[in-house]
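Not every chain of the complex is shown here; the ones you see sit where they belong.
By letter and in written order, the chains are A and B; residue numbering begins at 1 in each of them.
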Amino acid sequence: MADPLITLTTDFGAGSPYVAAMKGVILTINPAARIVDLSHEIPPQDVRHAAFFVAAALPYFPPDAIHMLVVDPGVGSERAALFVESGGMRLLAPDNGCWTLLTRERAAPRVIRLAEPRYWRTTVSATFHGRDVFAPVAAYLSLGIHPQELGPDETHWVELQWPFPLRMDGLLHGEVVFVDHFGNLITNLRGDDLPNEPHTPIRVSLNGQVVDRLVRTYSDGSPGEVVALVSSFGLLEVAEIQGNASARLQVSRGDLVRVEWK
Amino acid sequence: MADPLITLTTDFGAGSPYVAAMKGVILTINPAARIVDLSHEIPPQDVRHAAFFVAAALPYFPPDAIHMLVVDPGVGSERAALFVESGGMRLLAPDNGCWTLLTRERAAPRVIRLAEPRYWRTTVSATFHGRDVFAPVAAYLSLGIHPQELGPDETHWVELQWPFPLRMDGLLHGEVVFVDHFGNLITNLRGDDLPNEPHTPIRVSLNGQVVDRLVRTYSDGSPGEVVALVSSFGLLEVAEIQGNASARLQVSRGDLVRVEWK
């Protein structure tokens, strides 16, 4: 049997001593744990970015992985620390909504509030629960303790407010929900909501600019051309071929998108 | 026996959900795979940078490692996806030349075109073959399937156009082929092509500036001094001691270099 997997997603920055400390804590409790870095580049305290990230990435992992999400502006406050299980996926996260987008289309989650200090570090700092609570709990879970031991069931938690697309007056209204490393603008509009007919003319408006070329893949456009396509996540995306659409169009996350077709 | 190694080299950016998704796909197919991140910081779509990177790094790995190279501006087009084996080294890459520098001085490569969808994800997106083709194929290879099963032999592939140095009129002409994180300028001129006599005066010209101090290592120069040396890759390099030569000399990749000596 393969050694247990623990994935890390944080806003600590690559090369942060905070990430290193968490890895040390995990490996001290379970030397056999295999740690997989997913991202330490979530923008600081950006719960919404984290939510999209984990919804995009975690479903690809095997069900026995344990996922740690540490984007935690409320650390040290009364916000709870949670264990969540949904459709076989297990994660640990602060109760700030960073995980709720992920479980929206899965089985109803089982949520436990972390309340058993014997699975935490002996001294818990007020500012670093990643090291003092989440990391040791992840390590103990990877050793096989039952989630039930971590604390009581929780029936209330913070739901992320997520912008859902709207169909109105024959138009689709949405917004940019993620900008990737290439500057591609990923929207909350699902490819499935666009017309099925492949040659239907389509007009995507963002920030007063119109993109009317819908392509299947980047190489269908010419370098420098701005195109729309259905991304690998199944969402409408606007990209500049071999360029950066976010910089080119001056569009960033939260900006509105409107799609119309005949 | 150690668990199989799969290395990742991409232009997706550290902390990209695309990298995370690929890791999940690999670990779902082969939970025992050990994933080693090499770089996710190849500049976007920069096949030439990728080529230098893998030529510099992959030869140090054990021969049974499987290397994934995903720098893929032509994704979704007719460009083939390849398995390459050369001198015991195995890699997966798009057919855009990103690997050919690496095998230039090795045994003639065996190249197979990936054509067997049963080793791919069930649905292959038009924009993300890293996740849908390369990652699952790498995972199946790490489980021991024979490369023969992946598709037919390929006899034609894109060769990277790489600038080779030229000796003319008693001068060596080359160019900067890589700028590292320290701003050191690595050229395509081999240390072996420089004069053997250790005290031969040498003049390296870049962008109208002359460097005439050839040292053995950085600590032979003074902080702020610009020197030439033979880098750990065996190539002529220009460095500013404890500084950034690229910024200081305003020289970047592709800029010409000329070396003369008596």
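Criterion: a residue touches a chain if its C-beta (ideal position, glycine included) is under 8 Å from a C-beta of that chain, and two chains touch if they have at least 3 such contacts.
Bear in mind the structure is a predicted one, so any value in this text is a computation, not a measurement.
Colleague: So we've got 2 copies placed here, but how many does the whole thing have in this file?
Modeller: 3
Just so we're on the same page, only the chains that are shown with their structure count from here on.
Colleague: When the centre of a chain is set as the mean of its C-alpha atoms, what distance in Å lies between chain A and chain B?
Modeller: Chain centroid spacing, chain A to chain B, equals 30 Å.
Colleague: Quick check: in the complex, which residue numbers of chain A touch chain B?
Modeller: 2, 5, 7, 9, 14, 34, 36-42, 52-53, 56-62, 64-65, 178, 180-182, 216-220, 229, 231-232, 242
Colleague: Spell out the residues on chain B that touch chain A in their complex, using ranges where they run on.
Modeller: It is residues 3, 12-25, 27-28, 31-32, 34-35, 37, 44-45, 73-77, 79, 125-128, 131-132 of chain B that touch chain A.
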